[in-house]
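Apart from one protein chain that is not included, each protein chain of the complex appears where it belongs.
As written, the chains take the letters A and B, and residue 1 is the first residue of each chain.
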Amino acid sequence: MSATRITVAAVLATLAALALLPLFGEKFTVQIFTKIMIMAILAMSLDLLLGYTGLVSFGHAAFYGAAGYALALLTPQYQAASFWTSLPLAVAASAALALVIGFFVVRTRGIYFIMVTLAFAQMLFFLFFDTKIAGGSDGIYIDVRPVARIGGWQVFNLENFVHVYYLALAFLALTYWLLRTILNSPFGRVLAGIRVNEHRMLSLGYPTFSYKLACFVIAGAVAGVAGYLSAVQYGVVNPEMLGWHLSAALMMMVILGGMGTLVGPALGAAIWMLLELGLQGLPESGGVNLGKHWQLFMGGFVVLATLLLPHGLAGLAQVLRGRGHKRD
Amino acid sequence: MSSAVLRTQGLTRRFGGLVAVRDVSLECRTGEVHAVIGPNGAGKTTLINLLSGDLRPSSGRVVLGERDVTGFPPQRLSRLGVGRSYQRTNVFLPFTALENCRIAAQSRLKSSMRFFRPAPTLREVNAAAERALAAVGLQDRAGIAVEALSHGEQRQVEIAMALATRPAVLLLDEPLAGMGAEESARIVALLKELVSKHAILLVEHDMDAVFAVADILTVMVNGEVLESGTPDNIRSSRAVQEAYLGVAQQSGHA
Partner (left out) sequence: MDFHTFLIQLLNGVQYGLLLFLVSSGLTLVFGIMGIINVAHGSFYMIGAYLAWSLVGGLGSFWIALPAGIAITLVLGLLLEVLLIRKLYDRDHLYQVLLTYGLILIFEELRSLLWGDDVRGVPIPEVLSASIPLTETQSYPVYRLWISAVCLVVAGLMVWVIQKTRLGMIIRAGSANREMVQSLGIDVRLVYRLVFAAGITLAALAGMIASPVSAVFPGMGNQVLIVCFVVIVIGGMGSVKGAMLASLLIGLVDTFGKVLHLEVAGVKLLPELSSMTVYLLMAIVLLWRPEGVFGRRP
């Protein structure tokens, strides 16, 4: 199908362009794009849940933050953790958390699912915010970034922002490949069936609870990768990483880009981050610091986008290409 | 006569004060088409829902083979060999006809928790899907999205999906509804073919089809079994004629 080929070509071209960026861009730009790529990974993980399985999770940031906190807690003071152990452990932490929370929330449907995912994520937020487990509202610093050594050879140096950039890029590509593969697999087809008609899937013999839970865990694990990378990039974790503002922003990224397309949400993440950056940089006007109140414009954007672009940009693209919004 | 594959004993289902199905006991055997007929509101669809697990009985038992399956949910019953088609088309509209059958056939794998090979490479699953589509005569429409098919064709997909799960018992809820004469004839012929290896419970309003294919008829009125027997017995039963055909005359539909 030509649509798929165009998509693959576009994805490869984008990855190539991203690979070249550090050669031409300055530090600030490279760091912005690192952040964007991390958000893209996170948004794609939510698309698996929201776009492909129809599970509207309003607490997805919890799994992003959990991995970040895991790295922070695994890092000894003033020393570095090992990349090779801390990454799998952090991702495992997110996955385990997703398994526990998922066990409770996946048994709900529709509006309840939205509310309980938010509620559990908030529970986690308060756990870190109110208690001294991990620095409370201030968060924790990661004094030394994880080291990636094999024998005496340092494979890459995460204190170097360019190395962090390429690590994020590598995971972006890996995540896209992994999610595409999963979605085309028998498991992925079950998810698609669940989204379209869960009742029928049940009557065909599929234990849909297990599949939804598995999807929830996978999405949580991938979110954990993003959280780990984010902690590596900034060297600090705080409760906002678990907060519902991020969860809501993620949902917006997925919708804006076009849910159920993987590339759409990644694009949505880029647009959202750039928009946020642009709005935060607004100058003062009429005695009011517009940049400080960027969320006002963001809110307006969200309202308008929801009203005018129900299928996001990907849907818009399809309409422009002359086809209606069709899938599979 | 083979032993019953699916049996109910005193099956009852209440909705608040309304008793939709009362004390129904019947048997389905391999090699037999057991048709359930009756006027609208007789409780036939509720009965099928009870047999497929979509509803839990208020009292009574459902036995599959040797096993008591009362109250089992649909996904469990399906894996035990109970396949069902729905009265209101219950398919995956955005998927193609083939994909509908493919996902149905895929359900027979021990587990679909397989993440790394593309779904279309499951050869046996594909073959089963293609066979199911061919059985209902839709092989030429395999690549068309079901939402683009005619109502009658959608009903055919509905049946094909049930077939693709290779059930021992087939519960068919008004499979011929909305079908033209040619399609109906094809489905009737299909049922005659299938019956040798399946136990079929058929809820239908199309009396020609019912009398052409049924080995046993059960007549339900107001949630209860009025009478049960061979087509000839039922056809000549005074009670059935009064209750069922009399009611049908009132509503102007036979």
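The rule we apply is simple: a residue touches a chain if its C-beta (ideal position, glycine included) is under 8 Å from a C-beta of that chain, and two chains touch if they have at least 3 such contacts.
Just so it is clear, the model here is predicted, and its values are computed rather than measured.
Asks: What are the shown chains that the omitted chain is in contact with?
Replies: The omitted chain makes contact with A across the full complex.
Asks: Specify the residue from the set A:V30, A:M251 or A:L313 that touches the hidden chain.
Replies: A:M251
Asks: State which residues belonging to subunit A touch the missing partner chain.
Replies: Subunit A touches the chain not shown through residues 50, 56, 58, 104-105, 107-112, 114-116, 118-120, 122-123, 126-127, 130-131, 244, 248, 251-252, 255, 288, 293, 295-296, 298-303, 306-307, 310.
Note that in this section only the chains that are shown with their structure count from here on.
Asks: Roughly how far is subunit A from subunit B, going centre to centre by Cα mean, in whole Å?
Replies: Here subunit A and subunit B have centroids separated by 44 Å.
Asks: Any idea which subunit A residues touch subunit B in the complex?
Replies: It comes out as residues 181-182, 184-190, 192-193, 196-197, 199-208, 210-211, 214, 326-328.
Asks: Can you name the residues of subunit B that touch subunit A in the complex?
Replies: That would be residues 52-54, 73-75, 78-79, 84, 86, 90-96, 99, 102-104, 106-109, 112-119, 122, 145, 161, 165 of subunit B.
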